[in-house]
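Every protein chain of the complex appears in place save one, which is left out.
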Amino acid sequence: MLNLSIHSIQFTIEIVATFAFALSGLIAGIRKRMDVVGLCIVSGVSAFGGGTLRDMLLDRRPFFWVSHSLWLWGLIATCLFAMFFMRERHIGLTEKAIQIPDALGLGLFTALGTQIALELGMPAIVAALMGMMTAVFGGVLRDICCNEIPKAFSDHQPYAVLAFLGSWLLIGLTALNLPEGLILFLSASFTTILRVLAIQLKWQLPSQRIIKP
Amino acid sequence: MLNLSIHSIQFTIEIVATFAFALSGLIAGIRKRMDVVGLCIVSGVSAFGGGTLRDMLLDRRPFFWVSHSLWLWGLIATCLFAMFFMRERHIGLTEKAIQIPDALGLGLFTALGTQIALELGMPAIVAALMGMMTAVFGGVLRDICCNEIPKAFSDHQPYAVLAFLGSWLLIGLTALNLPEGLILFLSASFTTILRVLAIQLKWQLPSQRIIKP
Partner (left out) sequence: MLNLSIHSIQFTIEIVATFAFALSGLIAGIRKRMDVVGLCIVSGVSAFGGGTLRDMLLDRRPFFWVSHSLWLWGLIATCLFAMFFMRERHIGLTEKAIQIPDALGLGLFTALGTQIALELGMPAIVAALMGMMTAVFGGVLRDICCNEIPKAFSDHQPYAVLAFLGSWLLIGLTALNLPEGLILFLSASFTTILRVLAIQLKWQLPSQRIIKP
């Protein structure tokens, strides 16, 4: 019973977060004045690109969007809906509204991706990389499709680095043999909370300061 | 006898269309003042990128250009030939001349790609996506290599969307158990004819109109 409700919470977060990732692609596409094809593909890449790249690197099949192909219909419906009903003033609002679901997705998808890689026997650093990639590389591929330097590489806000930390927490807790569901919950919450703090407190990443000699 | 000639027609279209895709890459490379290496690679990516990406996603081997490696020689020869003999006035002409073979390729490669995905047991929407990707993503990868927003996402002309429709026609006809050759012919012709109409009648895709609130 409890287990069931945990699963429904996880499933709800997955839906909401995937939706948030798709919307980030939609907004990026609208900003570049893409047509309906571009909007659908960039949304899809944002939502499923990270997990797909991870699965290609790990040689894992079927992809999520193959075994759950209904989600592709949801994606197309979202893009068509947005195309007809989204107004300029909605864009900023949407961007703000997806920050929390995006943070939830960052935590959950990182934890899930790391677990998948660990189960396949990957070394810890590779598992951490795969976890981070699951959550972050949809956005990287989105920005490449939009002909931008990926925001995750250059906006100096802690995002991928928090996913990386969350991966390591999951790896550490797994080594302690805690129950799998608890590990997932702790790691995902940790990353999500850090991300929300980073947004609220406007944390900045250190970066290469090019100092004159 | 009839079957043989159908196969030679299909084979002829494949050669002509692949050549058209390669030339689109060549022109894009020339416009970016690439060197001979860039021209060859961007032409190759334009010609074979869509099918290769499809095969990587479907975990299918060998790639077309591995089992038919003679085509790579043809590609290199074409690029070298173009480098020495193409003049500025030829570029516009070539672009115009490849519109029809490109439309033939759009139809045929979409239909072939969709059939391949269906045979591997993919759900209909995934098969339609793979069909579209086969014909369209060579151009997408070409534009990413040229540091441009992919034309297929942003030029507001019906291209990928017609491939998508053609995929669905093929899927529908397959469900009716028509002979495979006929299905291929009908779907490919449908997409190609729509594409030629779209060019002639200057159809425009609907797009997100950012309306002031």
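Observations on the model:
A and B are the chain letters, set down in written order, and residue numbers restart from 1 in every chain.
We adopt the following convention: contacts are C-beta pairs under 8 Å (C-beta built on N, C-alpha and C of every residue); 3 or more make two chains touch, one makes a residue touch a chain.
Quick caveat: nothing in here was measured; it's all calculated off a predicted structure.
In the complete complex, the hidden chain is touched by one of B:Ser5, B:Asn147 or B:Gln200, namely B:Asn147. Only one of the listed residues, B:Val16, B:Met86 or B:Ile199, touches the absent chain: B:Met86. Residues touching the missing chain, restricted to subunit A, are 56-57, 59, 122-126, 129, 140, 144, 147-150, 152-156, 159-161, 205-208, 210-213 (touch as defined at the top).
Mapped onto subunit B, contacts with the missing chain fall at residues 29-30, 32-39, 41-42, 52, 56, 59, 61, 63, 65-66, 69, 72-73, 82-83, 86-89, 91, 144-147.
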